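One protein chain is absent from this view; the other protein chains keep their places.
Right after this comes chain A.
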Amino acid sequence: MSENQRIIEIEVLRYNPETDKEPSRQVFEVPFTDDMSVLQGVQYIKDYLDGSLSFRWSCRMAICGSCGMMINGEPSLSCETFLRDYYPARVRVEALAHFPIEKDLVINMEGFIEKLESIQPYIIPKEERTLAQGEYLQTPAQLASYEQFSSCINCMLCYAACPQFGLNAEFIGPAAMALLHRYNIDSRDAGKAERMELVNSEEGVFNCTAVGYCSEVCPKHVDPANAVNQNKTNSAADYFLRFLTPKGGAK
């Protein structure tokens, strides 16, 4: 801390399931410098003001995906959101919207993990290849077609942004759909037909009402809205193809 230090108020949504009926707000005064992130502000609270404050974090550089929070109502990674951008006003942090709160800023992410597991997020190979045969060839253009969809850090900001997920927690949602799409369009993969069943199901793409806020809040430019919409087209094509081809349009 240097002479440039100022004091900012951080309002935190607290909830301890063992003692509280419902969440409540608590305000802390935190000294900060211009280069301090909201995460560092919250860490200061835990270290020096109230050791019982709980939150997830690790890498501090927007790649591990742990530290998503609502910051002044917007889903954000707290490690790359800076206190200086709120000062002199108070900054408000809350657990990610649309998820059950386990404690304070920690949400329950089991539902998300189940969705991620359900989409078969691994290569289902077109042709088996031995290690001795070396790598599959994949041109830079083929890589570029799915690369952005492989950049999801599972931070779940898009779920906190998605009004449909807020209404229906069963909706597969933006990140899992982007990951599904990532594998479907990978030149090494042949699992699309299996995955499309999920896309077309009740939990699938047609829940999306094309608000697009998911892509706006995505810190990694994955553009999940784009993945969802491409799959609406795929899904519609599948629907019609199934009347025409023996394997129901599966390629």
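What we mean here is this: a contact is a pair of C-beta atoms (placed from the backbone, for glycine too) under 8 Å apart; a residue touches a chain by one contact, two chains touch by 3 or more; residues count from 1.
Heads up, the rule we're going with is that contacts and distances are computed from a predicted model.
Peer 1: Quick one: find the hidden chain's UniProt protein name among "Spermidine/putrescine transport system ATP-binding protein", "Cytochrome bc1 complex cytochrome c subunit", "Fumarate reductase flavoprotein subunit" or "Sugar ABC transporter permease".
Peer 2: "Fumarate reductase flavoprotein subunit"
Peer 1: Using the definition of touch stated at the top, determine which of A:Ile7, A:Val27 or A:Cys59 touches the missing chain.
Peer 2: Here the residue in touch with the unshown chain is A:Cys59.
Peer 1: For chain A, which residues touch the unseen chain?
Peer 2: 2, 16-19, 35, 46-48, 50-52, 54-66, 80, 102-104, 106, 108-109, 113, 116-117, 120-123, 125, 129, 131, 134-140, 142-143, 146-147, 150-151, 153-154, 179, 183, 186, 188-189
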